[in-house]
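Every protein chain of the complex appears in place save one, which is left out.
Per-chain residue numbering starts at 1, and chain names A and B are given in the order in which the chains are listed.
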Amino acid sequence: MAREREPRPYTFYLLAGLMGLFLLFLYGPMLVIYVLSFQGPNGGVTFPMVGVSTQWFANIIKPGQVANIPASFERSIVLAIVVSLLTVVISVAAGLGFRRRFPGAGLLFYIAIASLVMPSLLVGFGIGLGFQMLGLPQGLYTSTLGAQLTWTLPFGLLTMFAVVARFNRSYEEAARDLGASAWQRLRYITIPLLLPGIIGVAVGAFTLSYDEYARTTLTIGSYNTLPLELYALVSSDSTPTLFAIGTVTTAVSFVLIGLTMFAVIRMQRRRRMLPT
Amino acid sequence: MDPRFDVELVGVSKRYGGAVAVDNISLRIPKASYCCLLGPSGCGKTSTLRMIAGHESISDGDVLINGANVTGLPPIKRGTAMMFQSYALFPHLSCIENVAFSLKMRGMAKAERLKKAREFLALVHMETFADRLPAQLSGGQQQRVALARALVSQPKVLLLDEPLSALDPFLRIRVREELKRLQRDLGISFIHVTHSQDEAMALADMMVVMQDGRIRQSGSPREVFGNPATSFVARFIGGHNVLQGAAGPVAVRADRCRLDAAGSGLPAQIAAVEYQGSIVRVALTTDAGEDASVLMPDSVYDADPVQAGARTHLVWAAEDERQLAA
Partner (left out) sequence: MASDTAAEITNSAYRPARPRVRVGPWAISWLEVSPLAIILVVLFAAPTVLFFVISFFDYDRVGIYPAFLWDNYRELLTTPATWRIYVSSLRFAVIVWAITLFVGFNIAHFLVFHIRSSTTRMVLFMLCAVPFWTSAIIRTIAWIPFLGRNGAFNTMLIDLHIVHQPLEFLLFSDFAVVITYVHLYTLLMIGPIANSLSKIDKSLLEAARDAGASRWQIMRNIIIPLGRTGITLGSILVFTQVMGDYFVVKRMSGGQSASIVSALSTEIQAMQYPPASASAVVLVLFVAFLVAGMMRIVDVRKELVS
């Protein structure tokens, strides 16, 4: 039911103005690089545009032209998927565990918070040192994966707190009453009901990993992830190629967000009656 | 200034987009009266209360309080105070700070406002809980604090939105006695929104029955119960059989009806017999397919008990029949 227009207070217009300015601030510079990524062949990294071309996009995949972007992109995506899956499983389990009081709950919570607020580079530094002391080789799926998990897991845990707090335990009790085993309750009741939150954790962990720089840089093995490759490029390359990469990665993110939103909205539509 | 009425509504309407929640209602609430707005959910009673309070803009019409037109004034300028359905106690403030809140907003000095807040907590017997947070109180205690908070600004009219609905049945009866006593002692008007006819009957000096955004009937509970105006009112306040008479629907109080197996009343079949303690309720289905019931003292029932499924007749005296508007 559409509400009749109540008169807006003047603060509404002030805040709407602030919101507009903020969005302009947020998107303005991004739009500039999207435009500049189509810079003509003789143009530089600032305006004016000297013609229009897609040559900077072509540069990304041309081997030898710039650092190996396609390979590092693939590595980043696969790593992000692994991180995201592990984060979901571990933080959902932990979120459910935290529903009861247990000895050590407070300590574990504060370790998680500490891991979240610890300057990222220091986490990488510590892990790098540890591997060196133990004489282990660093690698994408050992030290890097571990370093990223110290960042995505606390995030996943906090998200699960918010999700689990809204979860009504009587659904589980009802299922138990109807003879569902512990596993059946988890499989048919708890997980489906928590699914929107779980997707949130998955997407969040994916992006945190995909974009991770400071924890990764000291724990990486022989092959770079995309952010590391980009960082190297920022210092070495001064052509619009970087902007083209920015445009492509943004487009990838948009597709990802679009798909997630679509999935979540469809899911919510299917069970409107659920209290949020 | 017309000093005879605490609140007057003159042709008040509320529209949300295309939907009409309150449709051109007029009402006069006499000085120092306990008025209950009664009706099913969605009948517009809460919207009406919120328009009196100033929490909802008025689409059409005027609200007068103590003879002064307050339409468009903010809540605090109206001389009203509201007690919210779920009490809306500020969770971060102690009881006494909750009660002192409006005094603080007015800029009253701390010592003075705490002293006054303590007086009002004492009025509702909550002075020993002054420093507790709302979450540390039971539902009944929260209700008292909410009451004290509403009264501390010394309103001319207290507005109560379903104040008893969150309490358990036993407490509800005790609290409603206290509300009535408080209203009498303070000598101000209370406007109490409820969907429970028991509550309205027990409390009201003036009972206003609403349906679909309109007032269907208003008057003392005795007037309304003795002479329901429409079949909706008769059904909603309960205790009546609404039956099809020769000249349209009629209402007859269920306690004025009798059963007569051999008689010449309305033929019916007994659907159920409910023992309710001092009285027995016999539910019937007339041959015309209408539901009816008869309330009788258990002694009367025991003298001539009946079984579900038996045939009987529903009988009443002509003077107990009330003609209803269609």
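FYI, contacts are C-beta pairs under 8 Å (C-beta built on N, C-alpha and C of every residue); 3 or more make two chains touch, one makes a residue touch a chain.
Note that the coordinates shown come from a computational prediction; the quantities given were computed from them, not determined experimentally.
Trainee: With the missing chain put back, one of A:Val78, A:Ile111, A:Leu178 or A:Ile191 would touch it. Which one?
Mentor: Selected residue, touching the omitted chain: A:Ile111.
Trainee: Return the single residue from A:Ile60, A:Leu140 or A:Leu153 that touches the missing chain.
Mentor: Only one of A:Ile60, A:Leu140 or A:Leu153 touches the chain omitted from view, namely A:Leu153.
Trainee: Go through subunit B and note every residue touching the omitted chain.
Mentor: Interface residues of subunit B facing the absent chain: 53, 55, 74-76, 80-82, 84-86, 88-92, 101-102, 104-106, 149-150, 153.
Trainee: When the complex is taken as a whole, what residues of subunit A touch the one chain not shown?
Mentor: Answer for subunit A: residues 3, 8-9, 11-12, 15-16, 18-19, 22-23, 25-30, 32-33, 36, 45-47, 89-91, 93-94, 96-106, 108-115, 117-123, 125-127, 129-130, 133, 146-147, 149-150, 153-154, 157-158, 161-162, 165, 179, 207, 211, 213-214, 217-218, 226-227, 230-231, 234, 242-243, 245-246, 249-250, 253-254, 256-257, 261 touch the chain left out.
The rule is simple: only the chains that are shown with their structure count from here on.
Trainee: Between subunit A and subunit B, what is the separation of their C-alpha centroids in Å?
Mentor: 54
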